[in-house]
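A single protein chain has been removed from this complex, and every other one stays in its place.
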Amino acid sequence: MGLGFWQIILVAVAVAAAVRYLPVLPRRWRVLASVAVILIFACWMPFTVGTFKTSQMATVATWAIVAIGLNILTGYNGQISLGHGAFVTIGAYTAAILTDNKEHLGFIDASAWPFWLAVMAAGVVAAAAGFAVGVPALRLSGPYLAVASLGLVIALPPVLAKYDSLTGGRLGIRVPQPQPPELLSDLINRDQWFFFLALVTMALMAILAWLIVRSRWGRAFVAVRDSEVAAMAVGIPVARYKVMAFTVSAFYGGVAGGIFMTTIGLITPESVSIILSINYFTAIVIGGLGSIMGSIIGGFILVFLPDLSTDAAKVFFGAQQGKQLWPTVYGAILIGVIILMPHGVAGFVHRFERFRPAHVAQAAKGLPGAMRRTLQRFSWAWDIRPGGRKGAGKS
Amino acid sequence: MLKVSEISASYGPIQALREVSLEVGEGQIVALLGANGAGKSSTLRAISGLLRPSSGSIEFMGEPIHRRPAESIVSMGISHVPEGRELFSELTVLENLQLGGYSRRRAAVRLDIERIFGYFPILAERRKQPAGSLSGGEQQMLAIGRGLMARPRLLLLDEPSLGLAPLVVREIFRIIQTINREENTTILLVEQNVGLALSIAQYGYVLETGNIVIEATAEELKRDETVRRSYLGY
Partner (left out) sequence: MESLGQITTVLTAPTAAFLAAQPPWENPDLFFSQIVAGMATGSIYGLVALGVVLIYRSTDVINFAQGEMALFVTFVGWSLIQADVNYWIVFVLVLALAGAIGALVERTVIRPVEGGPVLNPVIVTLGLFVIFNSLTAFIWAQGQLPKGFPATPLGSQLEVADLGFARITQHQLMVLIIAVAVMLALYLLFNHTKLGLAMRATAQNPVASRLMGINVGQMLMLGWVLSAMVGAVGGILVAPILFLDLVTMLRVILFAFAAAVLGGLDSPPGAMVGGLIIGVVQNVASTYSFGPVFFGPELSLPVALLVLVLILLVRPTGLFGRRAVRRV
């Protein structure tokens, strides 16, 4: 089994950070190189850690897709949605209905659709739902929108349960799960295959998000978030972009739902719980709003924080009490992180990037001579971003 | 009465005040002049405690006040009528005035409200109306009245003429002079309308990007070449 799971993660992050920040490669290549490092580790990892961790990582990748989509809506466009779980559920049901072997509603036939097609269809249907939600959402903002979106995800399960001819009611829908293709079936098992499916999809969705954010759309989203009135004054069709943001982020949720359902093989009205839906939101804020790295961190938090909290609780309170008190530790960690890192983990990391020789010199003033001189000698290492005197407006 | 010594202050990375010093004597009207963004409002905010100076000191009646929280400075006798008035727009005129007297005892407050209505009769007519429904001039009167409710020794006025019609402004300035004369209230007046400010002030300071560049009596300022050209337009 080789290295332990967390050791691998730590090494991956350390190597990627080194590639990103140390002045070894030319500046233009550093970001891409560090991403490549992460991807290499990600591809290697399923073969060294066990099945359970691999399937957990698949979930991380899947939830990262949701997080990226939600980030587009909330981080870039400023609309709060606590109910994104609804789009995930809708996507999951769509994919399930298309890939199960039963007939639905008379016109959806019994043959199973191929995986990729089903997932895309899941995204499209969810996007349509996102559009349907985004239009009335134009009227609402802030906490009103948050509560209304929460209402959406709360109201969905009873409706799904009631109309069981389409949705299989309380018991949901079971689907046959895709197997790894024959060429590779000796090399990788099903859990590893699911992980790679999720990873590839996440990578594609991340690239798509990167393109969107850097495009005219992305700038418009941010403009609307910062000031709707100013955006309108500049001629940006605010309503259109707000609905678009909802639609796009719902698409992401639907795609994730399709993958999620595939890896489990079952979807029920309760599969994506209300708590999970709220947690999507929590995860992106803690991970870091408006940042793809933050979304991925958010995915990690969603999957691993409960376990970490349990371990920590056992340390603090003893094995027996710890098992019961883990949510207390979980909540305390959430609160602690957000107080210490108001812009999320990604935001915190970005602040580190702003270290300047001047900052270091300022901090060094209070230190004894030898330490000060050492810090100054290595101040080239802190010079991460070039240019810009104070007040140049980088913040 | 008020002695500001070399205070520097900033908003995050932006330096607003650089070692500003000024003095206001008892019973005086002193003008603080300068263009937009020069740091005039920041000076008043430093005095009233809303902005913490990073260095320097402020003394009022011999007591240092630059480290005190804003809430406690009112009871020392300084009242700040902020830029943009900052009224409680959903509360009534009467409630705004009552809040002005928050730091004082209930009985005295009731009498003082009548006094304020004496200065600004129009407010008496509108006493039950929400402050947000008043016209610009009436709002400024209410803001000043609210500031007076604390019975201050020193009144800080930030741009009372902003956005008001000339007739209204003249009326307000007349009342400011009356208050100064009858109650012996010292006034530190921040104004962009230099001519008007110098017509009632005895002394003046000119700020430019956080520095005091000129200080002189009002008469001297009115005659000064630079002041005339930059601020008075002739």
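Going by the order they are written in, the chains are A and B; count residues from 1 in each one.
Basically, contacts are C-beta pairs under 8 Å (C-beta built on N, C-alpha and C of every residue); 3 or more make two chains touch, one makes a residue touch a chain.
The model shown is predicted, which means the values in this text are computed figures rather than measured ones.
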Give the labels of the shown chains that the missing chain contacts, considering the complete complex. A, B
Contacting the left-out chain in the complete assembly, out of B:Gln98, B:Gln139 or B:Thr186: B:Gln98
Option touching the unshown chain, where A:Ala14, A:Val159 or A:Val234 are the choices: A:Val159
Kindly state which of the options A:Ile38, A:Ala332 or A:Val349 is in contact with the chain not pictured. A:Ala332
In the full complex, subunit A touches the hidden chain through residues 74, 80, 136, 139-141, 143-144, 146-148, 150-152, 154-155, 157-159, 161-162, 227, 229-230, 270, 278, 281-282, 285-286, 289, 321, 324-328, 330-335, 338-339, 342-343
Interface residues of subunit B (partner: the chain not displayed): 48-50, 69-72, 74-75, 79-80, 82, 86-91, 95, 98-100, 102-103, 106, 146, 150
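Convention: only the chains that are shown with their structure count from here on.
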Cα-centroid distance, subunit A relative to subunit B, in whole angstrom: 51
